[in-house]
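Take a look at the following structure, please.
In this view, the complex is presented without one of its protein chains, the others remaining in place.
For clarity, chains are labelled A and B in written order, and residue numbers in each chain start from 1.
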Amino acid sequence: MAYTIPIGPQHPALKEPANLAVTVDGETVVDVDLRLGYNHRGMEKAAQQRSYIQNIYLTERICGICSMAHTTTFCQGVEELLGLEIPKRGLFIRTLVCELERIHSHLLWLGVAGHELGFDTLFMYTWRDREIVMDLLELVSGNRVNYGMNTIGGVRRDITDEMRTQILEGMQPLEERSHYYLGVASSEATFLRRTEGVGMLPKEKAIELCAVGPTARGSGVEYDVRRDDPLAAYPYLDFEVITSDRGDVLGRTVVRALELIQSIKMCRQLIEELPEGEVRVKAPRKVAPGEVVSKNEAPRGEVIHYIRSNGTDRPARLKVRAPTMANFPAVLYSLKGGYIADIPIVLAAIDPCFSCTDRVMIVDSKHSKRKQVMSWEELRQYGIRWYGEKD
Amino acid sequence: MFKGLTTWSRVKSPWVCHLNTGSCNGCDIEILAALMPRFDVERFGILLKGSPRHADVLVCTGPVTRQVKNRAIRIYEQMPEPKFVIAIGSCACSGGVFWGCYNVLGGIDQAIPVNVYIPGCPPRPDAIIYGVIKLLGALDPRYIELLEELKRKGEVSASGE
Partner (left out) sequence: MPVESEIQGKLEEAFGKLGFEIDVPREHRLFVRIPAAQLKEVVEYLKRSLDMTHITTITAIDVGDDIEVLYHFFCQGVAITLKTSVPKADPVVDTITPIIPGAVLYEREIQDLLGLKVKDHPDPRRLVLPEDWEEGVYPLRQDYEIKEE
């Protein structure tokens, strides 16, 4: 007998609302359907009515967690249309803030994953360590979130030598903690039990469904925009593209933990090799007609901005595709065949910039009667209890 | 007597429910950061609950998108009286950068009545805590008594200035 569970739009812990209808047969998930639109703000239309400079602030707020990634993609697209060459120091600072953002985003995700599994201690630890990065970001840019660092032509603020010392000092405890979290992910029994073999996404499926970011790399797909389509200061850095052959939630966790360590390494290299010079060049307001495809690797995966200009100071068209949209078909696939108890962690494993939800209503599709109302918190607790009683 | 007890418990330990009406998540992560060991709002007795039926205060972020409006109203109606709404972030106060977009109504007060506005993009966790404490201060019976007394003495105008 198949039940359909609609998961409605309100989440106690974070992020955006969305709606999933999960059809179950006993404990196993048979099919999942997705309803977006709660977070659709009409930004692409709004971008056509704002100038390029105003659009920097609009694109920054596409997502509060990958805000630097979006402004970088936008600014470098417009810079390409204008034919500007950005001074090396500006590129380095831009990349530094992007990598600091990646560190804060992955630590945030580790905490959220811990919370979804009932491992609140991990949640508290990672967010406490994240405060180190938030302080560094505030030091460099003036704000903890939505930094306003990018402008067309480079970055708006320079880094002083004291800031450089402080950033290097901050990397030290972060590196120790990252190794600790990697250890937790690889050897902590409770964590492994909930993530090993859960949410399987085989490599062929990840390629076929065009997944991006750590979701794809956790299934062995080696695609990272920083290496394959280099931008900003990445050509000057040495880093590895981390993949895992596992294909499950544990694989995605390990990929993110190792990327944390890579990002710390990159930040150190950026600070040590920071060249002298200007941080920005002056950019004209009007952009000659043209089009550009601009890509970047946000913490969640590949971001693309397509910009078409028409000779005025406003874009004719701005198209943004954020990485979570690309990962949706993959997550819907990976939920099938799993247990209801696994829904929270599998959804969280793509690091969605969309919310999971609150009202879980179980509808018996055969009799069309409402049977039971569960909140997301109860679904989470259900998962924790179900696994606890399993042995 | 009972009323005093319940008001005291609401003021001393308000339970909070969080609603995102289309935000970019910036404000949401600052709300969560307020619960984390560094700012630790739980020491004030503030607990984040999952269901609106258990909450005293609804903490809202995001400019209200058309899709979410009815759900937001439904959630507000599910909260038991007395209930309060805090709008966090510029988007929740007035629509923020998204004011004028076709799918955005512009601010939480387009859907439900708001008691406290905390501006910022996003407001720091300290600012959020300050806003919540201000709300509690306004609810505290001792404060209300003090305000009444000052009004009687004429040191404060009738509107509370």
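Quick notes on this structure:
FYI, contacts are C-beta pairs under 8 Å (C-beta built on N, C-alpha and C of every residue); 3 or more make two chains touch, one makes a residue touch a chain.
Just so it is clear, the structure is predicted and the values come from calculations on it, not from any experiment.
The chain omitted from view is touched by exactly one of A:D31, A:E44 or A:E188, namely A:E44. Here one chain is not drawn; of A:R194, A:R256 or A:K295, the residue touching it is A:K295.
The omitted chain makes contact with just one of the residues A:Y52, A:F74, A:W109 or A:Y223: A:Y223. Although one chain is not displayed, its contacts with chain B can still be listed: residues 65-67, 100-103. Chain A meets the missing chain through residues 36-37, 40, 42, 44-46, 49, 80, 207-211, 223, 228-229, 291, 293, 295, 302, 304, 306, 308, 316-317, 319, 321, 325-326, 328-329.
Just so it is clear, only the chains that are shown with their structure count from here on.
Here the spacing of chain A and chain B, counted between their Cα centres, is 28 Å. Per the touch definition, chain A reaches chain B in the complex via residues 8-17, 37-43, 45-46, 49, 57-58, 61-65, 67, 108, 124, 127-128, 131, 134, 144-146, 353, 355, 358, 375-378.
Across the interface of their complex, chain A is touched by residues 17-30, 32-33, 36-38, 48-52, 62-63, 65, 67-68, 71, 75, 91, 96-98, 100-104, 121-122, 124 of chain B.
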